[in-house]
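One protein chain omitted, others in place.
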Amino acid sequence: MSGRTDVLIVGGGIVGAACAAACAQAGLTVALVEADLAVGMDATAAGMGQIVAMDGSPAELALTRYSQRLWDDLARSLPEDCEYERCGTLWIAADDDEMEEAARKATRYHEHALQAELLEQRDLYALEPALRPGLAGGLCVPGDSILYAPRAAAALLAEAERHGARALFGCRVRALHEGEVELDDGARMAARTVVLATGARAAELIPELPIRPRTGHLVITERYPALVRHQLVELGYVKSAHGTDADSVAFNLQPRPTGQLLIGSSRQYGRADPAVDRVIVARMLKRAIAYLPVLHGLDALRVWTGQRAATLDGLPYIGPCPGRAWLFVAAGHEGLGITAALATARLLSDHLLGRAPEIAPEPYSPARAWLETVVRA
Amino acid sequence: MPERIALHVNGRHVEVDRGSTVLAALAVAGVAICRRSVQGEPRGALCGIGVCFECRVTIDGVAHRRSCQILCREAMEVRTDG
Partner (left out) sequence: MAERRTEVLVIGAGPAGLAAAAAAAACGRRVLLVDDNADPGGQIWRGEGRAHLAVPARFEVRCGVRVVDACGASAVLAESAGGVERLTFDRLVLATGARERFLPFPGWTLPNVVGAGGLQAMVKGGVPIAGKRVVIAGSGPLLLAVAAYLRSRGARSLLIAEQTGRLRLARFVLGLAGAPQRLRQTLELRRALAGVPLLTDAWPLSAHGAGRLEEIRLRTRRGERGERCDLLACGFGLVPNTELAALLGCRVEAGCVAVDEHQATSVAGVYAAGEMTGIGGLDLSRIEGEIAGYAAGGDERKARAGLGPRRRARRFARALERAFALREELRELPDARTLLCRCEDVSVGRAARYPSWRAAKLHTRCGMGACQGRICGAAAAFLFGWRCEHARPPASPARIATLAAQHEV
């Protein structure tokens, strides 16, 4: 290979793979290095594989809505094994308070020109008859979709490779320097721009980034086709302890295209250990059974954990590091790595090529991290 | 003479000795195919000891039961998707 690499991406999860594809398509020379032996093996594979519009903040909604549109455009050309399916999300309101939240949520979605339909009790049961009786209603967001994320990451990397990108696996990067990175074996790779896309591990290479691993547990069942048709999320999710530092669970379930049900979710800080915490799994499943009683007698095949990359304000870090224009961060997406991967990649390629971005990039700037660090100090 | 048990396999009346597995009832009924694989291939029992899950059938409306591990009970309703 002649000349210098324009962009070296550290991390081969879905965010890194998307960044590689966007940069290579834009005509930049791209290299990607990943510590594991294949693409999408960490949080990408551990998560639920959802592409959802989330309205935790205006910036979150802008990013996820933008990225969702990019996914919709890409969906037609995704290989079949990505199992892309536009199943929509049903936000479930258990009581009148949650119905009010559903209405506020609908308004926010409509302001961003997103389809969202308020459901009365009767509408909810018409869509999902297996839900427990006595729920108040909900909100249907038909544009949300799911996919099998490791394959989507592989498809993105394959696209990058078609445009000349190189990927190196089994290479751990131990240090970042201006113009090059240093691998574990001491070898160095030169590049004009280095992109850090190592998710929950980002702080290992940029200690100033306040990214903390936030463990989640998931359970997958045997195949029970047509039992549930939409992704189901409790509106209590919003007011659950997911917003605090405490361990928390909330009902979130997906009907996978295989006919299996994927059941979440839990959030825990301070567990570096990938071992399964049986007690939080039990809490999570109890909550799931409370919403979908039929789960009680179904068979679970497997329980696993994954590490989300959580930031202080719930928004990812996407942009150049202050004072280090050669270093671009694309990490800290927490539960929205799959959703936001394409928008993240586009913001990166826009930045490198000097194109005007479609959404304002400032809310995602890593400069927040340095400000927050100063404030905390 | 061992006691006989009557049950239904895909709606058909079958009799087996008490202590027989559901898989035995399938064999007596001439059913070799327990299930269709995810690509639609016919599959029958393989390991015989509850490990491989190839012999899954629906018993009394409950899906994914291992026919090699479950003993026949009177009036059981067994369905295969062969």
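When the chains are written out, they are named A and B in that same order, and each has its own residue count from 1.
The rule we apply is simple: a residue touches a chain if its C-beta (ideal position, glycine included) is under 8 Å from a C-beta of that chain, and two chains touch if they have at least 3 such contacts.
Computed from a predicted model, the values in this text were never measured in an experiment.
Checked against the full complex, the one of A:A113, A:A187, A:A226 or A:V279 touching the unshown chain is A:V279.
Touching the chain that is not shown, out of A:D6, A:E182, A:E222 or A:D247: A:E222 (per the contact rule at the top).
Which of B:V9, B:A27 or B:I59 touches the hidden chain is settled by the complete complex: it is B:A27. As for the chain not pictured, it touches chain B at residues 16-17, 19-21, 23-25, 27-28, 32-34, 37-39, 41-54, 56, 64, 68-69, 71.
Chain A residues in contact with the hidden partner, per the touch definition given at the top, are 36-38, 40-41, 45, 150-151, 154, 169, 219, 221-222, 263, 276, 278-279, 281-283, 285-286, 288-289, 295-304.
Rule of thumb we're sticking to: only the chains that are shown with their structure count from here on.
Inter-chain spacing, taken between the CA centroids of chain A and chain B, is 43 Å.
Chain A makes touch with chain B in their complex at residues 222-224, 258, 297, 299. On chain B, the positions that touch chain A within their shared complex are 38, 62-64.
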